[in-house]
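For this view, one protein chain was removed and the others were kept in their places.
Chains: A and B, in written order; residue numbering restarts at 1 for each.
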Amino acid sequence: MRPNRLIGWYVFPALLIGCAVMVTVYFVQNPGGPMAARLLSYAQVLTSTRQHLILVLVSSLLAIMAAVPLGIMISRPQFRKIGIVIENVINIAQTIPSLAILALFMTILGLGFNTAIFALWCYSLLPILRNTFAGIKNVPEGAIQAAKGMGMTPWHILRRIELPLAYPIVMAGIRTAVVINVGTATLATFISAGGLGELIVTGISVGRDSLIIAGALLSAIMAILFDHILGQVEAALTGNN
Amino acid sequence: MIKLRWLAVAVCLGLLIFGVVGCGGGGSSQNDAGESESETVIENWVFAADHEFAVRPDGLPKLEEEYGFKFDDVKVMDLGVTYGALKEEQVAVAMGFATDGRIGAFNLVNLEDDKKFFPVYNPAPVVRKEIMDKYPEIKDILDPIAEKLDTDTMIALNGKVDVDGMQPKEAAEEFLNDNGLLGEAVEASKGKVVVGSKEFTEQLILGQITILALQNAGFEVEDNTGLGGTEVARSALENGEIDMYWEYTGTGWLVALEHEEAITDSDEAYQKVKEEDLEKNNLVWLPYAPFNNTYTIMMRGVDAEALGIKSISDLADQINS
Partner (left out) sequence: MIKLEKVTKVYSDQEGPAVDNLSMEIKDGEVCVLVGPSGCGKTTTMKMINKLEEPNSGTIYVDGKDISTVNSIQLRLDIGYVIQEIGLFPHMTIADNVATVPREKKWPADQIRHRVDELMEMVGLPPKIYRQRKPADLSGGQRQRVGVARAMASDPPILLMDEPFGAVDPITRARLQNEFLRIQEKMKKTIVFVTHDIDEAIKMGDKIAVMRRGKLVQYSSPDEILSSPANEFVSKLVGKNRSIKRLHLIKAESVLDSGISLTVKSNVPVEEVEKVIEASYIGVSMVVNGSGSLLGAISLADIREAQGIPTAGEICQPIFNTVDTGATLNDALSVMLNYGESFVAVLSTGNVFAGIITLGDLLELVKSDAA
């Protein structure tokens, strides 16, 4: 258990961050021409990465804060019918392309960070909400019946039975949402919210592959890192480490 | 149960920390630009550019070098949203296209490119020589129209379509009537000409203006506007599928005639492209319109007025002072 933990929490993330550093160093040293070099400086890559990280973290955390309680709420027996309606509405909303969401909210909220956060937040809601709802819905009826029959209060049933049993599915939703978020956040640069998309989009518009690859690699590493850390958190909290 | 409590605490803490960091980090630069604007003393000269312009050696770096100044910060975004960013005071200066309808609608102004930095893109009707020989009066019909099409006019026309939701044809009609460019309508007695255009607002309007003017002068006109990009319109013209469309001198020079170096003087560009295209492709460039659909550097009208900035040189002086 100990060495596993060490690897899970420190070694693997350190390796990923090492990879990211290597990617950065490589591309800053070999930007492939002066045009790409303007963006491939340590300061610029760091800024972009930091912006990207903040975009993903803030929007994901806000989405978790909103979607998990909402998912729990619509899974209550008295709300289940409404829940299915809400789920479908968000399901349909999710089919709107993320770029369109950005554009849509840009006209309402203006440009920049907040709009990007809001769009990313909207986009992460569904996977988390859907999984929270599904996770709780899938808790074995027998367990709930037994808990109820033994005199557990509804609050305790939720906290001690439903949530722990739904937890892996909820967590899977969060992981999905965060990983998607890392990808979608590359679009934030279109509305001046920065992020690694700045490297990628610039690379595309001036035809410099080094920029595209650097941006794509860094965001891929970030996605893997997030997924891994969330997996660790999940394992630690269920005690299956 | 204890585990869940920890999860809740962790989530709340995380949210708090990242919320603070996030808003602090992400919001600060906007506020800097925004707050300082209220007194029209711009402290932070933040520039909105698209991804390409920001890094191209012949883009922003060269502009700054040429005029001898440097923006405090550059915000990179999609070219379509720079107008909004400028209007919302998230930046002090922005780049865009000189005839975009939003310039008028958002009360923005173009700064004069007094050092002739940007390549010129004046539009002119390009007509197949065969048609010109057959109907030389086309020149007389289109010349006065081209003359009237200055940048402000074109901005207004684009604005009517893009911002106010007018049809290109309605905007064209209004323009012709307002300027008294339609004489007595003549019975359709002359031959048939095919008018094309590329597929964006400005081109559609120019196409409609041409169609209306020619119809008024007694031509039978086939409307073949909205042909997609430069390549499509150009090859349609060369193949005789259309008889004329409005092309920009810069585009003709760089794309159609495949030159590498852009020209930054309107007259020079026009003369060169006119001669070469006639010689090589039997295409006649009629006199060009004064508006120049090139990259532009824009400011909010109020700021420009308050600071007395009319040209990019004025801007450079202001930033350097």
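Simple rule for what comes next: contacts are C-beta pairs under 8 Å (C-beta built on N, C-alpha and C of every residue); 3 or more make two chains touch, one makes a residue touch a chain.
Being a predicted model, the structure only gives us computed values, none of them experimental.
S.K.: Identify the visible chains that the left-out chain touches across the whole complex.
M.R.: Contacts of the unshown chain, counting the full complex: A.
S.K.: Among A:N4, A:S41, A:N91 or A:Q145, choose the residue that contacts the chain missing from this document, as touch is defined above.
M.R.: Of all options in A:N4, A:S41, A:N91 or A:Q145, contact with the hidden chain holds for A:Q145.
S.K.: Return the single residue from A:I7, A:L165, A:I213 or A:A236 that touches the missing chain.
M.R.: A:L165
S.K.: Where does chain A touch the missing chain, residue by residue?
M.R.: 140, 142-143, 145-153, 156, 160-161, 164-165, 238
Throughout what follows, only the chains that are shown with their structure count from here on.
S.K.: Considering the complex alone, what residue numbers of chain B touch chain A?
M.R.: For chain B paired with chain A, touching residues are 1, 3-4, 6-7, 11, 14-15, 18-19, 21-22, 25-27, 30, 48, 50-52, 54-57, 61, 75-78, 81, 84-85, 88, 90.
S.K.: Spell out the residues on chain A that touch chain B in their complex, using ranges where they run on.
M.R.: Going through chain A, the ones touching chain B are 34-36, 38-39, 50-51, 54-55, 57-58, 61-62, 64-65, 106, 110-114, 117, 159-160, 163-164, 189-194, 198, 201-202, 204-206, 237, 239.
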